[in-house]
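Just one protein chain is left out here, and the rest sit where they should.
Moving on to chain A:
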Amino acid sequence: MKNSVSLAERHYTGNPQKNSPALGATMAYMGVDGLLALLHGSQGCSTFIRLQLSRHFKEPIPLNSTALLEETAIFGGWEHLKKGIAKAADKFKPRIIGVMSSGLTETFGDDMNSAWASLLQERPDLAATPVVLAQTPDYIGSLQEGYLRAVLALLETLASEPAPREAKTVALFPGAHFSPADVEELKEILDLFGFEPLSLPDISTSLDGHDELEPAPVVQGGISLSDIRRLPGCKAAFSFGPSMTGVGAALEKRHGVAHHQVDSLTGLEAVDAFILKLAELSEKPIPEKLLRQRSRLLDTMADYHDQLGTKRVVLALEADLLVALTGSLTEVGAIVQGALTASPLGLQAMPPGIPVAVGDLEHLEDIAAGSHLVIGNSNARQVAGPKKIPHLRAGLPVFDRVGIPQKVWVGYRGTQQFLIDVLNTMAK
């Protein structure tokens, strides 16, 4: 089998599956309690992100903007950034301010660190509010890149000091492809082994669509600042999704926390490897509940092996999710006819033998003919609809199906749910 999809070369992107890095950074920031995100760019940049994330998660997205206008194109936005941070701190009293840059400010080269340092000299009182600065130019990568950079910035800014070693805490770095319910599932698995999981970010308590008691203009739920500061003292760290390797590695390098890379948490063998690692770390037997879930998953695989086997699937997803889902599909005998990723970050972990390329949803049109299933975000309906191919929603944005934040596709239970979703979608 050839290992790449050959795509017609063109100078434009048609029906992009890419989202901007700043959008990914915003997602990461949404998993930190009391944080207010501030995008250094023009107003449209933040409005588009807010709308895109809102229609996916069905939640308000506390993201402000430095509201750059024409004069900043000449004089730069440095002063605007200072004003923006000061205003956000004074007006909204966030516990943390999470800043990210845009294509505009990176192009004129605003130095965010010096702006923050300069503001601190003018306003020493602001030192009480930590400011995280992530560089996320629009023209480098996609959602995953921005998410990664924001998580790294959070870690490096807020968890730079050593912390007392704890016997039971485990650091988790879920990738941008984890839904709120995925993160929750992951934390519960750790709980079953007697660990205290600290997830950075933790969108399971902020973007999970709960009815908040007090509506607020900052993030409600998510990992707390004090828990982020405990990360350097963790017993072990896990990064989920190939794009996230660098985060656990950074924690290991700086604070000596043993780091384990988990490329995928979907698929029997992938979950097995993770569970065995947890059993080894905890020196405990695998909990009965998980064995039961594993047994159910295997039963589903047996019951439907015929409906899944040799079914041809095309996928267009960011690399982390692509790696996870293609692994699970090939494990049950399905054939990945073609896989398209938004950007190359994380692609090195693709299972061998799968034809893969960096491409958009117009490319997906070119490779979808003859397949039994399209897996992609809601925009992929422009491919699946006219070609009358069943379409399973995955990735971001998903705006025409409900329950996305509650969807679990990780762990044994989640893998079983993924296979059920595949089967039900094809049955329609």
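The rule is simple: a contact is a pair of C-beta atoms (placed from the backbone, for glycine too) under 8 Å apart; a residue touches a chain by one contact, two chains touch by 3 or more; residues count from 1.
As a convention for this text, contacts and distances are computed from a predicted model.
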Inset, instruction - If you had to name the missing chain as UniProt does, which of "histidine kinase", "Nickel-dependent hydrogenase large subunit", "Ion-translocating oxidoreductase complex subunit C" or "Nitrogenase iron-molybdenum cofactor biosynthesis protein NifE" would it be? - result: "Nitrogenase iron-molybdenum cofactor biosynthesis protein NifE"
Legend entry - Contact partner of the left-out chain, one of A:Ser4, A:Thr47, A:Ser295 or A:Asn424: A:Thr47
Legend entry - Sole residue of A:Ser142, A:Ser239 or A:Ser371 that reaches the chain not shown, by the stated touch rule: A:Ser142
Inset, instruction - With the full complex in mind, choose from A:Val32, A:Leu104, A:Ala153 or A:Val410 the residue touching the hidden chain. - result: A:Leu104
Legend entry - Where the unshown chain meets chain A, residue by residue: 10-16, 18-20, 22-23, 38, 41-45, 47-52, 54-55, 58-60, 62, 64-70, 72-73, 80-81, 83-88, 91-92, 102-104, 107-108, 137-140, 142, 211-212, 215-217, 362, 379, 382
